[in-house]
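For this depiction, one protein chain was excluded, whereas all remaining protein chains were kept in their positions.
Up next, subunit A:
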Amino acid sequence: MNQPLSVSTLGAQAVDVDIRSVDLSYGTNHVLKGIDLHIRPGEFFAFLGPSGCGKTTLLRLIAGFNRADGGEVLVGGREVSHLPPWKRDVGMVFQSYALWPHMSVKRNVAFGLEERKVPRAEIERRVAAALELVGLAHLADRRPSQLSGGQQQRVAVARTIAIEPKVLLLDEPLSNLDAKMRVQVRRELRDLQQRLGLTTIFVTHDQEEANTICDRIAVMNDGAVQQVGSPMELYEKPANLFVASFLGTANIVPGRVIEEGGARLFEIDAGVRLPIPAHVTVLEGAKLVFRPQHASLGADGARDVSLPGTVLHSEFLGSTVRYGVKVGSAEVSIDVPFQSGEAIHKPGAAVEVGLSLNSAVWLAS
């Protein structure tokens, strides 16, 4: 224990978090519905979802501030559900930072160590190390109110990692920062987590935040986990319509499956149809889902199928032009890379919509 907070000691201790069929209701309000998740040792994991989806409730449940009606939570293989918050050793950084205004930065950071009856000299050293780690050693004697939002956030992180928690919980840690700071701080968080190798759970409603710093994401909605996977997997292979539309823009086109000459076709409208690849299963009532950049306008040979459409409107976005195009009775968005000198299609123009089937999926719900 000579070198606390170093990469080697903490990295070796990284533990997993196992959430097994956790249920929670407030009265008739079913907030968490049978959540099953496994967070690997040393992983940077995100709970992502709209407000009210239960992500913060789940995080607070791991910290011990909520009690589940059923199921269990294991940290490093040890069941913690019955433990009060102060016996769990999971460090939490609060959305509001919750720095105590009546204590200096140093005293704030020392607090958890004092509660653990760590010897004084050891406290001094570990506080200094934690503040050093977040680059705030020079502000140790300030009061929290004298710090900027970004600095307060770093103090909150230092205060939490000083106790060398088994797991680090971050509750929307970037939401009280301005847009510019957010980008910087999220890099710092990622960097810190990598150096410590600390199992970290991050709660956010912002998919960009989750995508940029997390190894894996659990997308949540309505008290249930919708899909777990790496940012790329979730984007490319969404498991359902919610995940598809929550992560980035998606075109969702209704239609029906028909058979013609032994081949399966997806008919959007009378006469507007495309072939379904052989290996794809399409359930009853499934909808065609594709990203705006996976379609093209005009004669682009690279696309697998082409459908007739009419331009409704266009938005110039800089590197791309986003068209609203009517295909059959559906309206889809299509991003076309902008090249200077190229004319933009006028509303009302008849166009060919090209689609690559590789990147299209059919989702029933």
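Descriptive notes on the structure:
The definition used in the following text is that a contact is a pair of C-beta atoms (placed from the backbone, for glycine too) under 8 Å apart; a residue touches a chain by one contact, two chains touch by 3 or more; residues count from 1.
As a working rule, contacts and distances are computed from a predicted model.
Between the names "Iron(III) transport system permease protein", "Paraquat-inducible protein A", "Cytochrome c oxidase subunit 1" or "Tricarboxylate transporter", the one given in UniProt for the chain missing from this structure view is "Iron(III) transport system permease protein". Screening A:Arg116, A:Arg187, A:Lys237 or A:His313 for touch with the missing chain picks out A:Arg116. Of the listed positions A:Ser96, A:Thr249 or A:Ser365, the one in contact with the omitted chain in the full complex is A:Ser96.
Although one chain is hidden here, its contacts on subunit A can still be listed: residues 63-65, 84-88, 90-92, 94-102, 111-112, 115-116, 159-160, 163, 172, 175-176.
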